[in-house]
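The structure under discussion is supplied below as structure tokens; questions concerning it will follow.
Heads up, one of the protein chains got dropped from this complex, but the rest are sitting where they should.
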Amino acid sequence: MYVIIVGGGKVGYYLAKELLAEPQHEVLIIEQNADKCERIAEELGDIVLRGDGCEAATMEIAGFGRADMVIAVTGDDEDNLVSCQVAKVKFNVPRTVARINNPKNQEIFQRLGIDVTVSATVAILAQIEQELPTHQMIPFLTLGGGLELVAVKVPAEAQVVGSAIKDLLLPHESLIVLLISPDGAPRAPTPETTIAIEDEIVAVTRRENEDALRAVLTSSA
Amino acid sequence: MEHPTQLAQDILVPVDGNPSAFDALALACTISRRNKGTVYAVYIIEVARTMALDIELDADARGAETILQQAEQIAGEADCKIEGEILQARDAGHAIVDESIERGVSAIYLGVDYKMPLGEFELGETANYVMDHAPCQVILVREAAGGVAE
Partner (left out) sequence: MRVVIMGCGRVGSSLAARLSTEGHDVTVLDVRADAFRRLPSNFNGKKHIGNGIDQDVLARIGVGDADAFIAVTQGDNRNVLATQVAKHIFGVPRTLCRIYDPIREEMYRELGLETISPTVMGANVLHGLLSEAPPAGEEA
């Protein structure tokens, strides 16, 4: 895969480093700052292009036209948005991923067609919420096409405790993908798997069905 | 004979078809043969990022073959062992430095033209990069300034 990373800060650097460890990937970082470019080239080799990752001329030279994926990870949401939008609209890049610094921007990015958004702020908040004894649905990752990966802990009084997965009435286009026992052991769900108290359920659902899914998995008998 | 320039065995010479590069090659051959080393003549095809790095560029490859044949002829006249190689890279400077490390050569001999693009002498991006980053010795062979019009 040809992956173009816009932004050569810490996120971009480590992302490139990890991707380069897999030989099937070709990686390019676009970075405006000359010192950062120099440092990346010294550490990771000739995989950096100095320039503005939102400017069509630079994007052309970088080969956006043949990129399989563009990942915009600068510290500025507006730059990440424009990089991804131009990549999609002008260069038909099949998959765009944007780092979001302000969690409030998640919705607009998705509405504007960015395939995946990743927010450290949201992830950390989710971790904090996970420590709380509430049984909230925690959004982990936004997938393409309005789908989300979410997790929820099954409360002791929940109606679903003891039920097999095949008997659950899940909302439309919702799928249980993983169960984690209170002791931390993961279980791959089968139709016969029964749900136990304090199981953590990881599921894929449509954003609009989140509440319905939570209700199924947490509401009391 | 104790100076590094006199002791160089394996030498990397980037050739691009310019006379100054062939001149550097001839010098490298003289030194390397005396020390029973090998001269690596390398032609670098710079591939734009709009294309995959391993794309087949027939026209460029044919041009490279011709230039490497000329290099072999020069080495033959100097009775020196030579290995020719064509490399595809994004940037010539990076490729030269990487190749010098991989081959573990004692020196890079680089031919440079006498160019004054903006009225002042400029070394060029590739030579600058090599001078800045090559771990081994670098010898620049600059063509005589005579050809430049006043």
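Per-chain residue numbering starts at 1, and chain names A and B are given in the order in which the chains are listed.
The criterion applied here is as follows: a contact is a pair of C-beta atoms (placed from the backbone, for glycine too) under 8 Å apart; a residue touches a chain by one contact, two chains touch by 3 or more.
Bear in mind the structure is a predicted one, so any value in this text is a computation, not a measurement.
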- If you put the missing chain back into the full complex, which of the shown chains would it touch? A
- Item | Chain not shown: contacting residue from A:Glu18, A:Glu42, A:Glu78 or A:Glu208 | A:Glu78
- Out of A:Ile108, A:Ile124 or A:Ala215, point to the residue that touches the absent chain in the complete complex. A:Ile108
- Using the touch rule from the top, list residues of chain A that touch the missing partner. 54-57, 76-79, 81-82, 85-86, 89-90, 102, 104-105, 107-108, 111-112
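Simple rule for what comes next: only the chains that are shown with their structure count from here on.
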- Compute the distance, rounded to whole Å, between the mean C-alpha positions of chain A and chain B. 46
- Residues of chain A touching chain B in their complex? 2, 26, 28, 41, 45-46, 49, 60-63, 65-66
- For the chain B and chain A complex, residues of the former touching the latter: 48-53, 89-91, 94-95, 98
